[in-house]
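And then subunit A:
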Amino acid sequence: MVEPWNWKCMRCGHDYVEEYDPKAAMTERSCPECRSNSVRPIESVAKAKAKS
Partner candidate 1 sequence: MTTELPRIGVFICDCGSNIAGAVDTQAVTDYAATLPGVVASIRNKYTCAEPGQQEIKNAIVAQKLERVVVASCSPRMHEPTFRGCVWDVGMNPYLMEMANLREHCSWVHGDNPKAATAKAKDLVASAVARVARLQPQDEMSFPVTKAALVIGGGIAGIQAAMDLADQGHKVYLVEKEPSIGGIMAQLDKTYPTMDCSI
Partner candidate 2 sequence: MMDAGRHPNIKLLTYSEVADVSGYVGNFKVTVRQKARYVDATLCNACGECEKVCPATHPDEFQMGLSTRRAVYLPFPQAVPSAYLLDMETCLGTNPIACGKCAEVCEKQAIDYDDQDELTVIEVGAIVVATGMDVYDPTALDEYGYTRYENVITSMEFERLICAGGPTIGHLIRPSDQKTPMRIGFIQCVGSRSLRDGAGYCSNICCMNTVKDTLLIRDHYPAAECSVFYIDIRAFGKGFEDLYDKSREAGVKYIRGIPGEISEIDGGNLRLIVENTTEQRMETHEFDMIVLSVGVRPRSDDASIRRLLTLSTTAEGWLMESHPKLKPVDAPTKGVYIAGCTESPKDVKDSVTQAGAAAARVGALLNAGKVTVESITCHIDQEICNACGLCVDICPYGALSADKKAKIKASVVDAACAGCGTCGATCPQGAITMRHFTDAQIIAQVDALLAEKSEEKVIVFACNWCSYAGGDTAGISRMQYAASCRLIRTMCSGRIDEDFVLRAFREGAPVVLVSGCHFADCHYIDANRQTVKRLYRLWKYLEKRDIRPERLQLEWISAAEGPKFQKTMNQMEELRQTVTAEEIAHTVEVLAKEEEKKRARRAKQAQQRQSAETEVPAG
């Protein structure tokens, strides 16, 4: 399911939210701040909210 996820840039440390579906075909991603491709999905925003 496509939903907003928390992403983190492994290069510059930038945290941001972007749509993601772990099961769907992948698209090329880059950090909106530094353009690096070292970006990582942390968890879905919904899941993060449920936790806190």
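Here is the rule we use: contacts are C-beta pairs under 8 Å (C-beta built on N, C-alpha and C of every residue); 3 or more make two chains touch, one makes a residue touch a chain; residues count from 1.
Keep in mind how these were chosen: all candidates are chains of the complex that A comes from, given by their letters.
Not measured: the values here are computed from a predicted model.
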Have a look at 1 or 2 and point out the one touching subunit A within this complex. 2
Under the touch definition given earlier, write down the residues of subunit A that touch candidate 2 in their complex. 10-11, 13, 25-28, 36-38, 40-41
